[in-house]
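One protein chain is absent from this view; the other protein chains keep their places.
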Amino acid sequence: MDASALLDCVTTSSCLVTQTTSGLIVGMLLFLVAAGLTLIFGVLKIVNFAHGTFYMLGAYLAYTVFQITGSYWLGVLGGGLGMALFGVLFERFLIRRVYGANVLMQLLICYAVVLICDDLVKIVWGPDFRAMGMPPEFQVPPLFILGGVVPPFYLVLIAVSLLIGGGLGLTLGLTKIGKIVRAAAHNPDMVSALGINTTLLYSLVFAAGGALAGLAGGLAAPVRSLTPGMGFSILIESFIVTVIGGMGSIGGALIAAVVLGLIRSFGTIGFPQFTEGLMYIAMIIILVSKPSGLFGKEIV
Amino acid sequence: MRANQAALLNRRTVLAASAGSLAMPFIARAQANPLKIGIQSIFSGPIALLGTSSRGGFQPEIDRINATGGLLGRQIQPVYRDSKGQPQEAARVARELVNTDGCELLLDAEASSGAFAVQEVVRDLGVLCIHCAAETSSLTADPKLRAPTAFRSARQGVHDAIVGGVHSAKVAEAKKLTKWATCSPDYAFGRDTTAQFLEFLKHFAPNVETVSQSWPKLGQPDFTEVITKILQARPQALYSALYAGDLSAFINQGNVYAMFGAMEVFVPAMGDLPVLTGVKNLPAGIQSACRYLPAFPDTAANEAWYEAYRKANNNDYPTNWSWECATGIRLMEAAVKKAGSTDGKGVAAALEGLTIDSVFSTTGKVTMRAEDHTLIDYAIGWGTTIPKAPFLTAIEPGDWGQIAELETEWKKKNGYV
Partner (left out) sequence: MASGMVRTRIWRDILAGCLLVAVLAIVPALIPARAFQDFVIRCSSMALFATSLNLLVGYTGLSSFGHGMFFGLGTYSFALLMQRTGVALPVAFLLTLLITAVTAVAVGAICIRLRLIYFAFVTLAMQMLLHSVVISWVGLTGGDQGLMGGIPRRSVLGVDLGLQYNLYVFSAVVLVAGLLLMRHIVNTAFGTSLRMIRDNEVRAAFLGIVVWRVKLTVFVLSAVFASVGGMVMSLFVSGAYPELINWPISGDAIFAIVMGGIGSFLGPAVGTMILLLLNDVVTRQTEYYGLALGLIILAFALGLRRGVLDFITERLGGRPAGGIS
């Protein structure tokens, strides 16, 4: 614990600005992944343990599209769309068969998919790590704001993630389809009884969840290393975010992800040794005191 | 697809040999009593490259030995196994290779944690084993952990720390670098090598002070908060023991913050071809150790080995592990020939103090040191990166006399002698 270093940091503008943006970028990308996880859980009550794999495949797809077209944004789009399709197939051919089965059976299916995809990635892209590299349009020196260092690329990423998150929130909150999704989360039988095609709805939810994870993978590809099995650590962090924010709550996931990012960026200065342990303790405290999470509806 | 390549190569050599000499009875006999060598490594997950590039080092040597009549007149039959990087699997695989598959010798290309588990099995079974990838010094340096029939053909962490310390101290003196930061993976290997590096750096450059230390997790996807923390500390120099995918991500993310222009950077694991070629926008001027490069030692023989490796391995680049594995099997070959058997004790006696010709050495020879069963005299040196091939220039070789001297001191301090 280094309280004085932490105090020094929060009282100087340069450190405050730099660490805040760095916390935000980590948090926003995590939010995209966690949002899909929490959406799927909220509507279908399925814990998608293969969600980290969605993120990994999205990153690899974006990498390949970028290599072919040379366009970063096409790459990101490719990752998102590809994973939306993958999500639909995954729901249709695998998860749909175990609705209502034991949660552990669902876990087993997801585990099998993780195993298969990790090996497929190894076969298609090789066992070695891959790096997309920074697209030329972002190879610019960092900005200096109030003495803090802020890379323009990260500002763009934060903005894009916010746009995607905002779009998702607006869709769920204002549109008809959003209302149906929320209603289905609340009472699926009633929605079905009202003559709404829940089969299509569930496909749609998995498509959205897959797209979010794929977009996150694509957005992060220029600065992160692509390896088979890279989804695992993301999955664990997404679980933490989902649980703290409240399983099924998109807004909760946003706040929890940003908080987690900030804890990491300031924690690395104040208490570098035990940031990870702290996350788990926070997760336990929240589960025990308010199982539905900080922003979820009271379920238990 | 590459899984079958080893088998394919084998078949091709056997076919070529039989077509060439028409010595079918000999081959039939050789095949009837093959010499099985167990080879275990990590072929899956984020560091599957360890396995594939280790096999790339072993297989051409095995093919060469088999094409020239085998070892002790017997064809070598390698049995490759994946431990997935889990120590308990590594232990099981090692036992099974010996007990079930009938392997008479072991080549272990596990990462350090797996190698320690294999070491216990080797101690139990008394089979000869060469660790070809584990660099953690204590595996052979600590007499409590050393096993009578286990050897190491990989570089040893403390050797790198000494050469790195000497080289970095020189640069530090010349450029007046006194404020240092470190950023290394948060596990035993990362912590040990960082501590050893700082120890030797401060030994030669007493003015150096450490202003900031960061310990990101192994395989952590994002290093941003670590990078900004380093920038806050405004060091003049940075040391990092990150490697492979983590190192690549660290460099890409550091580039976003223009970190590499702001300080002198020392990264021992940079000088490996997959990293040098895999990192896009490689910054110039990073100080790095040479892990494996065709240009160090700058000899025709080394260049030829490099070309042959790429030809035999799908045009992949050899890694540091590839040369360590090639060296391991060559040492094993020489020792088995010398001992005239594959018996653990006999081969161990032959291996102790054994010197062989090697292209991976600036003197043309490497030696298996008798007292602690570890490799010495291999090519070791530091250079500076440039964005294009050959990627690392001005490589300054380490001095093995000095290494041995400082290593002994270090061993005394740790109670190993």
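Letters A and B name the chains as they come in the text, with residue numbers starting at 1 for each one.
Please note the rule applied: contacts are C-beta pairs under 8 Å (C-beta built on N, C-alpha and C of every residue); 3 or more make two chains touch, one makes a residue touch a chain.
Remember, predicted model here, so these are calculated numbers, not experimental data.
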| item | value |
| --- | --- |
| Touch list for chain A against the chain that is not drawn | 47, 94, 97-98, 101-105, 107-109, 111-116, 118-120, 122-123, 236, 239, 243, 247, 273-274, 276-277, 280-281, 283-284, 287-288, 291, 300 |
| Residue numbers in chain B that touch the chain omitted from display | 2-3, 43-44, 80-82, 86-88, 91-92, 95-96, 99-100, 112-113, 116-117, 119-120, 123-124, 136, 144-145, 187-188 |
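Here, only the chains that are shown with their structure count from here on.
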| item | value |
| --- | --- |
| Gap in Å, rounded to a whole number, between the CA centres of chain B and chain A | 36 |
| Sites on chain B touched by chain A in the complex | 1, 43-46, 48-49, 51-52, 213-215, 217, 219-222, 224-229, 231-232, 244-246, 248-249, 252-253, 255-258, 274, 278-281, 316 |
| Chain B-touching residues of chain A, taken from the complex the two chains share | 9, 14-15, 18-19, 22-23, 25-26, 29, 118-119, 122-123, 127-134, 139, 141-142, 149, 151, 153-154, 220, 222-230, 232-234, 264-265, 268-269, 272-273, 276 |
